[in-house]
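For this view, one protein chain was removed and the others were kept in their places.
Right after this comes subunit A.
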Amino acid sequence: MKHRYLPMTEQDQKDMLDVIGVSSVDELFEDIPEKVRFKGLYEIKEAKSESALLKELTALAAKNKDTNANVSFLGAGVYNHYKPVIVDHVISRSEFYTAYTPYQPEISQGELQAIFEFQTMIAELTGMDLANSSMYDGGTALAEAGMLAAGHTRRKKILVSEAVHPEYRDVVATYAYGQSIEVVTIPQKDGVTDVDALKELIDDNTAAVIAQYPNFFGQVEDIQVLGDIAHAAKSLFVVSSNPLALGILTPPGQLGADICVGDAQVFGISEAFGGPHCGFFAVTTKLMRKVPGRLVGETVDGEGRRGYVLTLQAREQHIRRDKATSNICSNQALLALAASVAMTALGKQGIREMATQNIAKTRYAKNAFEAAGFTVAFQGAHFNEIVVKTNKCVKEINKGLIEKGIIGGYPLGQNYDSLKNHVLIAVTELRTKEEIDALVAEMGALHA
């Protein structure tokens, strides 16, 4: 059978077998013990032609309610934002997407420089000294930050605010178990980390205090207070942050963060049912040699020309093996490129304008919900999410909303017992006044 990805002809095969000195391809597999040799064919679906498969999968995709055809108010860590069209054009250049990790710098300068620029932009936004070339996602980046802190301080406990993304906290717990590190939750109070509880919980075995900024409820916490408490106990302060919000918020690096992680999905990356997104990992200089993953550094060639290479590799698994600072190898390079293009397109002005629009529209939504008789649970400063109290099961409300072409918010009751019937509503710059009004009206009608 001929296949469009397989150029082998019968003549090629014959000529090649002659050179090898065997009479059949099967002979090349004779070292597989007879007892475990697989005979026959896999029981999977038969091959389809390009057009038939495209037709089938287009129909399958159409079974999903997407955020293009529907109006989405769902956030909780993944957001429906403006994606400059140019992003997809750049990452569709196959010199980028069909390349491997840039192990040969002379023919990988494009990727290496793009990553160097990504590292610069993330460092700039977070206010940290340096950033790595990316992590799988914000959740695993946060877990790695916790592990780094435990290794650096030689302590075995980390304190994580309840106002951190519940799925991120779950990932931290899994990694921590592997390293025999205790994870203790700092309760939230009024939608922010309970400072008094933190003071009670912190001790001289605490490796890190972990908070989120803006937090999972959309609240902009004064993380400086948390950082001061962490540092007084000689713990590291780890902040998980939405990098778009950092366009207008004081960066964690100026508020005492030793490590700032997060996800750059907000910059030109599709929701894609949860991935691939783009974790980032930024630190102060003192932690530079403990960073997980790849780092790109600037150098020169023999003629003095500027160039870029993977550097400080003594931290990494392919050199240090079981002594490496992390096991990460593949990262999210193509998404880091996407985020770089989006950050470049937005630029110094655009990121402020977009972030400000998020706050303004969310503030408008908050006022609209309150005017319609809803209670907005937390009254502190917010970024682009608010918590709205309803008198019905949120899942039921969302079922009603989708009938109207609206993807409702995140039901908080599944993670927080005290927030049954509370919904986390995200309002990005893409939502119009009319769409917000429609959400409030429809929720009001479903509420009644």
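Here is the rule we go by: contacts are C-beta pairs under 8 Å (C-beta built on N, C-alpha and C of every residue); 3 or more make two chains touch, one makes a residue touch a chain; residues count from 1.
To be clear about the criterion, contacts and distances are computed from a predicted model.
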Candidate names "Probable glycine dehydrogenase (decarboxylating) subunit 2", "Branched-chain amino acid ABC transporter permease", "Intradiol ring-cleavage dioxygenase" or "Polyamine aminopropyltransferase"; UniProt protein name, chain not shown: "Probable glycine dehydrogenase (decarboxylating) subunit 2"
Of A:Val184, A:Ala232, A:Ile402 or A:Ala445, the one touching the omitted chain in the full complex: A:Ile402
From A:Gln113, A:Thr185, A:Asn205 or A:Thr284, residue that would touch the chain that is not displayed: A:Gln113
